[in-house]
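With one protein chain removed, the remaining protein chains of the complex are shown where they sit.
Per-chain numbering from 1; labels A and B assigned in written order.
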Amino acid sequence: MLLEARDLVKRFGGLTAVSGMDLAVAPGTIVGLIGPNGSGKTTLFNLVSGLYRLDGGTVLFKGQDVTGLSPHRIARLGLGRTFQIPALFRKMTVEENLWVPAIDEPWQAVRRRAAEWLDLFRLTPLRAEPAEVLSGGQQKLLELARALMRDPDLLLLDECTAGVQPAMVAELLEAIRRLRDRGKAFVIIEHNMEVIQDLCEQIVVMHEGRAIARGDLAAVKQDAAVVEAYLGR
Amino acid sequence: MGPLRLPALAAFLLLTLLAPLALNPFWLRILTEILLWMGLAVSWNIIGGYTGYLNFGHGAFFGVGAYVTAIAMVHAGLPFGAGLLLGGCASAALAAFIGLPTLRLRGAYFAIATWAFAEMIRQVALLLEVTGGAFGMRVPGLLDPNFFYYVMWAAVAGTCAITYGLMERSRMGYKLRAIREQEEAAETLGVATTRLKLAAFALSATFPGVLGGIYGYWTTYIHPDSVLAGSVTDQMVVMVLLGGLGTAVGPILGAVLLQAVSRFLWLQTEQSVLYIIFIGLVICVVVQLLPDGLVGLWARLRRPQREAGGAA
Partner (left out) sequence: MRVRLIVEGLRAGYGALEILHGVSLDTGGEAVTAILGPNGSGKSTLLKAVVGVLSPWGGSVRFDGVDLIGLPPHRIVRQGVTTLPQGGGIFPRLTVQENLLMGAYVLDDGQAVRTRLAEIFARFPVLAERRRQAAGSLSGGQQMLLAVGRALMTRPRLMILDEPSAGLAPRLVAEVFDLIRGLAVEEGMAFLLVEQSVRQALRVADRCVVLVQGEVRFAGGPSGLSGEGQLMDLYFGRRA
């Protein structure tokens, strides 16, 4: 297993946002993480990527115990993530946003890789603009491209298609699939069931901080609890 | 911003170095002081501009540098050069020491913590025996015309400005700006934020340490209320904010302007009240009208602006 999170717990005051959650991801797979708003999906990402301190449980990444490690160390082991609400370096240019994550690598290679992602996401004409002027969808794309610049082995994507135009979503999914075929793994939080259907062999449904169902989309869609809590009707 | 910036900076530095040949002692002295403030303001901007951490205790490093250099010369009999080196190192080490807990704090808390730390250093200097306590300290000086000091300060301020300029396009500079913009994102992208902030803080503290060492040598007398006074920090901060926080040229511009005005008012009235009022006005103007300082104003004037309003 690439990632093994066991029995994770996170509390905010009296609220238990994540309570005894397990998540395992194998290399070369895409796991879909769905669940109602406020069920603890983003909090789970914050725990795994080291941004939040755990109130319980352990996280193993590549067989190594990374519980309590600082976020940049976890990142350097090959784990990347995006933020649901884009967390761009707003006053830096679009292109500089992409350079930062790979800045210690050879300069030419970094620039070339950045240019490729900009091209794919149609951001090339905006490369010298400060990131803050981008439109909502463009910011989402830049957020994703920036995480991809590190070429992580496991990438946690938090609603990376929300607000992105359908044509671009298709290309983005294609890019993710290509990376998957190279052995990269993903956990994607999504509310768009078509995206889930398209990408994920394996789905985990969260509700009130724990997993209430696991399996493929068809199985999960049959589950009464999932329909009640998440899909509706 | 533009490709011309580094060459312009170089030309400016060259001119600065040649100036004393053409000046009488009076003007030389004024220019010398301006150079001192330039160095201080630019060094403050290294941590303030790149990371957004506003250090309200930066003056303490100036004072510590002055005292360490003086003590090394007076009590240990070391030569001036060795004293300076010690002064710079002591400032950097102190910054690393206090940065470890305080750089985890955010915004206003960091400002308050550094301010309190500077006040503490001043109190300690007033109490210790080795610093001469409230009597201050005499420093064997070099009774040379200002030329020596001019060159020393020009060299340090120049090094500081060039360091700042080179950082802009360096790996460290990109990472620091990323930290300023979005610390959490920078961290999850592999940037070792705490270590980098510490490095930037120590670097920014080295320069005032060295400048302080030279200052003691220059005035031949230092006192907690001169080199460790809160007004030292205040001046630097106002200079940077007036010129433009986080820009290469801003602090230099701010230092020249404010120090020139300060000396002019002093010459006219022989008291410092007017200057304090002036500083107050500058703060009001910057806060109200020039959030990005004079450099920001310049950029705003040059950028083609589309008249808003249209058909209305």
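Going forward, contacts are C-beta pairs under 8 Å (C-beta built on N, C-alpha and C of every residue); 3 or more make two chains touch, one makes a residue touch a chain.
All values reported here derive from a predicted model rather than from experimental measurement.
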Subject >> Touch criterion as defined above, residue of A:D7, A:D65, A:E171 or A:E201 at the omitted chain >> reply: A:E171
Subject >> Of A:K91, A:R111 or A:H191, the one touching the omitted chain in the full complex >> reply: A:H191
Subject >> Identified contact with the non-displayed chain, of A:P27, A:G137 or A:G215 >> reply: A:G137
Original post:
Can you list where chain A touches the absent chain?
Top reply: 12, 35-39, 41-43, 84-85, 122, 126, 133-138, 141, 158-159, 162-171, 191-193, 229-233
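By definition in this document, only the chains that are shown with their structure count from here on.
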**OP:** Report the inter-chain centroid distance for chain A and chain B in whole angstrom, where each centroid is the mean of the CA atoms.
**Re:** 42
**OP:** Within their complex, state which residues of chain A touch chain B.
**Re:** 49-51, 70-72, 74-76, 80-81, 83, 87-92, 96, 99-101, 103-104, 146-147, 150
**OP:** Name, in rising order, each residue of chain B that touches chain A in their complex.
**Re:** 171, 174-175, 177-178, 181-182, 184-194
